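With one protein chain removed, the remaining protein chains of the complex are shown where they sit.
Entry: chain A
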Amino acid sequence: MTDTRVTTAVPTASVSAPLLSARKVRKSFGGVEVLKGISLEVAAGQVMCLLGPSGSGKSTFLRCINHLERIDGGRISVDGELIGYAARHGRIFEMNRREVAKQRGGIGMVFQRFNLFPHMTALENITAAPIGVRGLAKPAALARGRELLDRVGLADLAQSYPAQLSGGQQQRVAIARALAMDPKLLLFDEPTSALDPELVGDVLDVMRALAADGMTMVVVTHEIGFARGAADEVVFMDGGVVVESGPPASVLDHPQNPRTKAFLDSVM
């Protein structure tokens, strides 16, 4: 563990180490470089909103953070641990599938298309991983599952199957499912893009409550209002690089870069 901390130490001005740190992250698909050296940091308890036009690499970057994609260069660490690599005896080894799975358990992800397990009830969706992966006793997992459903405002729908729920309800179950593994970091990939406009509010409310509770979150979104209200930092990406970043008030209201300006004009 000490080795990892040494190798991933990132010089920062802040006293505490950042919870998420990405350094010069690069990723290519078939020779096309999609991420061209992304560097950013998120401190514990902070919310970062990622904005950018379609194809700019936002989803790819999120997927790299929990190792759904293997990065080609640079490094990502969460809570001081390198993603996808472990340090042993002073050397760095690529993790095996079991270690990768364990590491992913500490990072939650919420998808644009919900991706709930259709053959499980809402409650089963939430408890499947805590019981099957963490080995939590069933009664304890069920109690916690109900508590989480209550937290996202769906206490009555524990026994419903995803197909019986509206999009907004499904997305809130998905958030509860991600929370059930007690993640240190929550990743959201356009969580409201697939929803009817009147359902977006419920999901954003749940996310605001999480942010207020001190959850560290990275949110890819086109909801400028959410970014303005809930984000501590806004990052604008384009063409696989970070173009501009800073507090929402400056990036959203006084963008410096012409590409940021053009993008904000098109979505607002």
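In the analysis below, contacts are C-beta pairs under 8 Å (C-beta built on N, C-alpha and C of every residue); 3 or more make two chains touch, one makes a residue touch a chain; residues count from 1.
As a working rule, contacts and distances are computed from a predicted model.
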Among "Tryptophan synthase alpha chain", "PduH protein", "Polar amino acid transport system permease protein" or "2Fe-2S iron-sulfur cluster binding domain-containing protein", the UniProt name of the subunit that does not appear here: "Polar amino acid transport system permease protein"
Absent-chain contact - pick from A:Gln169, A:Thr192, A:Thr221 or A:Ser245: A:Gln169
Touching the absent chain when the full complex is considered, from A:Arg70, A:Arg113, A:Lys138 or A:His254: A:Arg113
From A:Leu20, A:Cys64, A:Leu148 or A:Met181, residue that would touch the chain that is not displayed: A:Met181
Absent chain, residues of chain A that touch it: 63, 66, 68, 97-98, 101-102, 104-109, 111, 113, 115-121, 128-129, 132-134, 153-157, 160-166, 169, 174, 177-178, 180-181
